[in-house]
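What you see is the complex with one protein chain gone and the rest in place.
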Amino acid sequence: MQGTAGNGMAYGKRPIRVTIWNEFIQERTEPPVARNYPHGIHMAIAHGIGAYGFLLRTATLDQPEHGLTEQALNETDVLIWWGHLAHDQVSDAVVNRIQARVLNGMGLIVLHSGHRSKIFQKLMGTTCDLKWRSDAEREVLWVVNPAHPITEGIGQYIDLAPEEMYGEFFDIPAPDELVFISWFQGGEVFRSGCSFFRGRGKIFYFRPGDQAYPTYYNAQVLHVIANAVRWAATAHGVQPTYGNVPPHVPFR
Amino acid sequence: MQGTAGNGMAYGKRPIRVTIWNEFIQERTEPPVARNYPHGIHMAIAHGIGAYGFLLRTATLDQPEHGLTEQALNETDVLIWWGHLAHDQVSDAVVNRIQARVLNGMGLIVLHSGHRSKIFQKLMGTTCDLKWRSDAEREVLWVVNPAHPITEGIGQYIDLAPEEMYGEFFDIPAPDELVFISWFQGGEVFRSGCSFFRGRGKIFYFRPGDQAYPTYYNAQVLHVIANAVRWAATAHGVQPTYGNVPPHVPFR
Amino acid sequence: MQGTAGNGMAYGKRPIRVTIWNEFIQERTEPPVARNYPHGIHMAIAHGIGAYGFLLRTATLDQPEHGLTEQALNETDVLIWWGHLAHDQVSDAVVNRIQARVLNGMGLIVLHSGHRSKIFQKLMGTTCDLKWRSDAEREVLWVVNPAHPITEGIGQYIDLAPEEMYGEFFDIPAPDELVFISWFQGGEVFRSGCSFFRGRGKIFYFRPGDQAYPTYYNAQVLHVIANAVRWAATAHGVQPTYGNVPPHVPFR
Partner (left out) sequence: MQGTAGNGMAYGKRPIRVTIWNEFIQERTEPPVARNYPHGIHMAIAHGIGAYGFLLRTATLDQPEHGLTEQALNETDVLIWWGHLAHDQVSDAVVNRIQARVLNGMGLIVLHSGHRSKIFQKLMGTTCDLKWRSDAEREVLWVVNPAHPITEGIGQYIDLAPEEMYGEFFDIPAPDELVFISWFQGGEVFRSGCSFFRGRGKIFYFRPGDQAYPTYYNAQVLHVIANAVRWAATAHGVQPTYGNVPPHVPFR
């Protein structure tokens, strides 16, 4: 066997290192959002998944390099991303760094309005655009792949109200695994839980979590995020080599 | 949240219960096969993955109900299947029982000539036919999804020689995740590592392991099987309910 | 090039030969159904897609071999299937014949309650079970793959009312291409347009069309069925060969 020991992260060997990134603007500038998330969405998520045994840290837009230095990413097994108003303020250098890290094995969980983040658009190769409506309506997320580890402990659906509506067409590549589909009171549907393999990395897009609503206190939503962290942090293979190679099996 | 506690198997909570099934004929009737596997292929696999901490048992064709009673299956998290000459001797009742158990969450790993087993054909819905040649040739299995947990610790490829050749077209549904592709000395290729989600269950087909060759002593092959056991045993969602239901959201 | 001329059906070279199969029971025994479909669902569909230029024939359960003789299937490019009450009365011999014909290139379009037909279950390898409710409610089918030819001319959605509800979890393999997702008034969602490749054949499952409602007079529903016929009849490759083969590239 090639010298591959230690290349994967065996289940349960050490705590999964999670970095929760948030642009952290509306919680400081818009009173209704501040009431929902007085310490920021990142802190609500950190608190909400605190009991799962992960090693948690947070990072925000206003930090140097948005808190996502080369070292910070290298010490991150799974990056959670929430952004909304300031996608354009994220530097391209950091976006490229995250992309490279995902392709090299880091998990990435993109939440809600992160669908328009530079990093998600870059990894998807599409606009990631959608329909939306902020009308405090009811959402039901239905499990459509009960074999998927991300659905563990969730039951057949998640009921949320109030939430923002996101509607199809959602301009993404067909997910490698479609896990949840949302129903909205106003007549729309949405592919709400989508997993993707890219390079050595795993990506999960999860729809819920508008800043206007207290969604990140919902136990099922938090449990999905925790499950997604575990899924995205599972073992993977070695870094492939590229470029000019001699024959694997000599033929002359 | 609906009462879902305990529905999934959290990683590492207890040993994964694995049943290794083998038709166990050629090892007792054909001396060259007996020399490779004096105690049967099932015992070679059991020995080979013994160090991974699973709870192992074996079952064979000649046992009552082929060793796969309702209770045996209920106490199995992952079933490994090797068959070749006697697919037709497996009772339909047992095949239906296995199918129901897979759809309800049991993992299934189908090895090599198990591609023509009743249970694999039934779960795939196709003939599962292929080209083959038993000519002791060289095989190279290349990783084509390095994000997949089944590739952990394997490196970029597995070199095997001698092995039987299996060639495309392999008449299966496109796998949900294609993990390995094989190269053969004689000019053929084969989708050698294929994962499928079905109901609440996970299925992995893994090509190597002809009875004529000592493949199940290869450390990488054994490591793939062990990884596949862990992957197939990961948590899943609740058993869906079916049938006539009242509106989830009342509308009159 | 191997002698492959004539193996595929070039676009537009001759009319596509479509057989519309219907169990044709409720239209003859239940007055409300008879009022919707006085000549049977098969005749309504035949009339509805009559202008598309296909060569149409119908077949029903009560005919010898259910109207699906070897010759009838060999002269069929695409088979449309509607059944509900009498799945068990379809003979296994005919089901096996259809499966073989699909794997050898015939298109198959399964409508509505055909999800529990023997042929669909056999080709899927799963129970194909689901939730349902017959409450004359509103359905909206949203396009989730606007690149798919089946969506041509449909717009972004199809509005239907009244219809029966089908809800997730729909126990099928993840479709190779997910084309439509349905929203229902009562809070459920459903993967309503699902395409599958199997062997040389193409399969499309399309949800709408309960016998209690006049759905098969809806112009968009008929247009989807016609598009699906064209998609399922597009060219395909040669019949693969199977079994023992000499090396494609000599290696000794």
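Order of writing sets the labels: A, B and C. Residues in every chain begin at 1.
Operating definition for what follows: a residue touches a chain if its C-beta (ideal position, glycine included) is under 8 Å from a C-beta of that chain, and two chains touch if they have at least 3 such contacts.
Values in this document were obtained by computation on a predicted structure and should not be read as measured data.
Colleague: Given the contact definition stated above, which residue among A:31, A:64 or A:243 touches the chain not shown here?
Modeller: A:243
Colleague: Specify the residue from the set C:26, C:76, C:145 or C:182 that touches the hidden chain.
Modeller: The single option touching the absent chain is C:145.
Colleague: Just one of A:29, A:74, A:89 or A:126 touches the chain that is missing; which is it?
Modeller: Touching the chain that is not displayed is residue A:126.
Colleague: Counting contacts across the full complex, list the positions on chain B that touch the omitted chain.
Modeller: 140, 142-146, 156, 167-170, 174, 177-178, 181-184, 187-189, 191
Colleague: So which bits of chain A touch the chain we can't see?
Modeller: 99, 103, 122-127, 129-133, 135, 137, 167-169, 171, 173-174, 176, 185-188, 196-199, 240-251
Colleague: In the full complex, which bits of chain C touch the chain not displayed? Write them out.
Modeller: So the residues of chain C touching the unseen chain are 1-2, 4-5, 7-8, 10-12, 105, 138, 140, 143, 145-149, 151-157, 176-177, 183, 185, 197-202, 219-220, 223, 227, 230, 234-241, 248-249.
To be clear about the criterion, only the chains that are shown with their structure count from here on.
Colleague: Distance from the CA centroid of chain B to that of chain C, rounded to the nearest Å?
Modeller: 31
Colleague: Chain A to chain C: how many Å between their CA centres?
Modeller: Roughly 36 Å separates the two chain centres.
Colleague: Where in chain A do residues touch two or more of the other chains?
Modeller: As it turns out, chain A has residues touching two or more other chains at 140, 143, 145-146, 156, 177, 183.
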